[in-house]
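For this depiction, one protein chain was excluded, whereas all remaining protein chains were kept in their positions.
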C-alpha cells in the first residue's frame, strides 16, 4: 500500500529560503546531499534509555511522500528562481533541474502597502479580502487534486510585512470576519493566506515576524477548524546564536550591561527590511528574546539594566550570506567588565531550509494527532514563539529543545 | 550559638585567581561589591515549583564564616600580592587592605622540575616526599588551631605542572605510597598537597589540569579517608564559551568542520604555559571537550571529521585580561559552509574567583553530608571533569547545570 | 624676555575631548605624562637630510605659553567636567585638580534647533545673531585681557549640528551679513562663533563636520580679516583607519566591492548623533573619504561600483570608548573575493586630544606667518578637509602627511 502524500504549500515559494529548501529536499531524495540541520531527518531522542530516530519513531511523513507548491510575486519556475537566489551553486541546482522546472508559482496575494520595497508582477487580480481568500482556497483545492495529495500544510516563507499592532479587528473571530467583509486596512495579505489555509482545514506555519495568526481571532479560528498552527519568525542566524549564548551567561550568573547586534545582508530579505515599517516588525521579534532568558526580575543586579540594540542594514555585496556582528558587554565578579564579540558569517537560507522541513513534518504530525491551536513545543524553531495569553514565551534554546524532546517522547 | 568556621586553604594563594577571590569575598562581606558569577550567593533552584535560594536552602557555609590561608612560592602578603596581580583596581583593593595584609602565605612545596618558568623563593626546605607531606599536614593543623576553624577544604589555585601520564606509581594506593617512600619522580608537588589534605580528612579541589587526584591511587585514598574531591581545571574563558556554543550547534544538528582556538594571555599563568610541558597538560584538558558534546559516533556525517586546534600564546601586553579568538567552521543544509568567530576579551581571575567560592562551599557541604570521592555533580565548574572509570565526562554546560540542580534538589 | 602667551578658546570646553586635552596638556607640563599622538610635541621631519624636531624647528608656541578658556552649555568647572566625561582616570585628573578647577566655561551660544538631543542650561540670554556675536567678541576680548594673552585661536570641540546644505545666505559675505541682520534661520551657532573669532582677528578651527566656515561667505571674511582657518571634523577613530587601509588597497590595486562601517559609542557625541539631523551631517563627512582615495574614474573596473555604508549607533555601555567594526569586501586576481574585518576599540577623546593640540599650535603659526584662508596642509587632521573651489580634498593619510611635511620644510 503506497504511502499517503503530503503537500507543502509555500507563500513566497520563489524566494531564497523556499528554493533552497525545495531543491535541497530533492537532492536528498536523490542521494546527492545530506539534510544537515534537520532534526526530523538526522536526529534522535531518548525514551526509556533507548535511542530513537525521530522520523521513524514518530511516523513522520517521509521525504518521498512530499509534493511542493506555492505562490510568488514573480513568475519564474523554481529552477530559474533558485539560480536568481544565488544561494546554492549552479552545479548543485542543475542536478535537480528537471524537477525544479516543473514547479511554477501560483499568482500571489500582494500589497505594496505592506511590503514597500518590492514590486510584484505575478499578483492576483481579484479585489477585496473575501475574493482573495476564495482564490487562495481554490488554489489549495486545485493543488491537492492535481498532485493527488491527501494532506496539506501551508508554511509562510515570504517577506516581512510592515509593523502592525493588534487592534480591535484582531480581537475576536467575529470582529475579524467583519473586517474581512469590510476590507479592513488592518488585515494584511499574510492573514488572508492563514485564513484561507485554516478554513480549508490546513495547518499554517508562520516563518516571518508578521502578526498573522498571533491574535485572539486566529486562536478562535483554529479552535473552530481543529487545526494546529506555529510561529513566528524562523530562528536562524544572529538570534539563534543569541539564544545559545545568553543561556550560558545566565547559567553562570554573569551580568549583562549591553548587547549590540548588527546584521548586514544583501538578499531580497535585506531589501525588504530596509523599509522602517518592515524593520520594526523584525526588530520587535529580535529584541524580545533576552528578557525571558535572563529574567531581570529575579536578578535585577545582573540583568536589570542592560541596553539591547538590534540593527539591520541592507548591504548588497553580502548577498544571501547574511553576516552578524554582536558586541556583548558582560560583567563578572565584583562587577568587573568583559566583552564578547561574535561575528557570524552565516547563510540565511542554509540555516532556514532544514527548519522549514522540520516544521512542515511536525505540524502535519500534530494535525494527524488531533492537536489544535498554538504548538508551543515547536518554539525551538522560532525567534518569537507565539504563546497563549498569560503564558510567557520560552527563548532559551536548550529549554526549547527539552520541550521538543519531551513532546516527542510523549508522542512516540 | 555562633556559626562554625570554615577554613579555605589555597596552594597558590598569592596568585591572581586567589587574591581576586579573597579580596572579593571580603569586599562582599563589607557590602562593597556583588559576588557576580557565584551560584551559591546569587543563584536559586526550583523544587516542587518553589524557587529556593541556593545558600539558604542547602545550608551552605556563609561568607562570614570563612577564614583564608594557603601557600605560595612568593612571600608577599595578600595586599601586596593583589596589587602585583593587577586584576582589581588599587582603589578596590585598598578598601580591604587591613584584612589582606593579615594574610601571609606559608612556604610552598615547589619544584622547578614541574613548573619550568617560575622561580620560587618562598619554598619549604624539607627534602623528600614524606617530609614535605608532614610539613603540609602540620601547616593545616596549625592553620586550624590558629584560626579556630572547625572544618577545612583545600583548593588548588597554583600553576599548571608539566604533563604527566598516569603510570604504575599512580595505579593503586599501595603503589603510590611506595612511590612516596622512594621519592618517585612521577609524584609532583600537587599530589603531595592532595595527599596531605586527604589524609588530614580535608576535601581537595583541583583547579588546574594537573593529574593530581585523577588516579586510582587517590580514588582509594578518598575512600579510605571518607573525603570528597572535585576537579579538574576551572572552566572559565574560552572553554566556557566552547561548552556553551557547541551544545547549540549540536541542538540544531549543524555540522562541524573545524574549530580553531587561540588564546593570548600575559599573566603568570601565561608565562607558565609558555613551557611546552605545562602547555601539553593544558592542551589535553582543553581539547577533550568537543567530542563528548558532539558525539561523533552517533553523527559521523556531522562530527566525524572535524579538526580541533588549541593554541595558547604568552603575550605580556594583555596581562590578566586573557583574550580568546575562536574560528569555528560549521556547515548546514546540504553541507554548505558557514563561519562563526568569537573574540572573548575576558578576565581570567574575574571568571575564576566565583568558581573558587562555589566549589569551596559545595565541597564542604558534600563533606558534611558524608559524600565521598569524585563529585560528578560539580562538573559544571571544570574544563576536564574527573570521572569514575567506565563513565564519560559531561562537558555540555547545560547538561552540567541540570546535573547540579538535580543534586541540589536532592540535598535541599 | 618672557615668551608671549597663546590663548586657546574652545566652544564645548566642558566636553570629553576638550577636558581630555586641557587636563592632558597640564599633566605634560608637570612632567606626569607623555603627549602621545602629537606631532608638534614628539614629531620630527627631515630637511636637507637633517632630522628636525617639529616644535623647535618651526618656533611653535610652547606648552608653557598656553592659556585655556571657552564656552559650554553646562556650568561645571573643568575638574568636574573631566570627571563627568569619564575618559581619564580620576587619579590622573586629581593630580591637576587645582589647575582644572580654575577654568570655568563662559555661557554658550546654543540652540536646540541645531542640536536636538541636548538641553543646555548655561546659555547666553541675548537674542538675535548680532547680539550674540557681540557677546562672543566681548568674551574673547575679556579672556585676552584677563589672561594677559597676546594671541588667541578658537577651536570648535562642541557638538555636531544638524545637517545644513549651503544656500544663498552662505554664498557671499554680503549675503551672510544680511542674514545676520535678519536673524536668518540658516545660520547656526557655530557660524556665530566663527564670525566672532575671525572679525576679532582670531583664527578658527572646526573640529566638527558642521558647515560653519566651509562657505564662500567665510572665504571672503577670512580674506578681509587676514586670518587662517582649518577644518573640518577631527579625523580620529574609524575614519582614520579607513584612510590608512584604503590607500593600501589602492597601492596594490585590489578591488573594492563594499565597505560597511558601524560605530557604537555612548558619550554625549553618540547621544547627539542619535538624532537623524546631526547624523546626516556626520554621515556626509564620513562617506566622502573613499572616493578621492580610490579614484573610481581611473579604475572603474576596481572601484567603479562599491557600496559604502556608514552607521553610527548610540550605545551607552561603551561610554567614550567608541568602537568601530568595519567589514570590507575586496577582490583580487581574476576578481576573486576576500574580506577584511577591523574592530577598533578606540577612545574618541584620547585620539582627538593631540589633534586639538597640534591644530591649535599650527593655526597659530600660520597666523603669525601671515597665511590666510583655508590651510590645506592641515588636511592630515580632518575627516573632511575644507578646500578651495575647484580643488579636490585629499583623504589619503600618507599623501596628507607628505603635504604636511612639505609645508614644514618650507617654513623651517
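To keep things simple, chains are lettered A, B and C as they appear, and every chain counts its residues starting from 1.
Just so we're on the same page, contacts are C-beta pairs under 8 Å (C-beta built on N, C-alpha and C of every residue); 3 or more make two chains touch, one makes a residue touch a chain.
Predicted, not measured: the structure shown is a model, and the values here were computed from it.
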Residue touching the undisplayed chain, where the options are C:341, C:368, C:387 or C:409: C:341
For the chain left off this view, which of C:69, C:179, C:247 or C:373 is in contact with it? C:247
List the subunit B residues touching the unshown chain? 257-258, 260, 262, 264, 306-307, 309, 311, 313, 315-318, 323, 325, 327, 329, 341, 343
For subunit C, residues in touch with the removed chain: 20, 24, 27-28, 33-39, 42-44, 51, 87-88, 92, 240-241, 244-245, 247-248, 251-255, 298-299, 301-302, 331-336, 338-347, 349-351, 353-354, 380, 397-398, 401
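As a working rule, only the chains that are shown with their structure count from here on.
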Using the average of all C-alpha atoms in each chain as its centre, how far is it in Å between subunit A and subunit B? 43
From the C-alpha centre of subunit A to that of subunit C, how far is it in Å? 48
Determine the centre-to-centre distance between subunit B and subunit C, using the mean Cα coordinates as centres, and give it in whole Å. 51
If a residue has to touch 2 or more other chains to count, which residues of subunit B qualify? 343
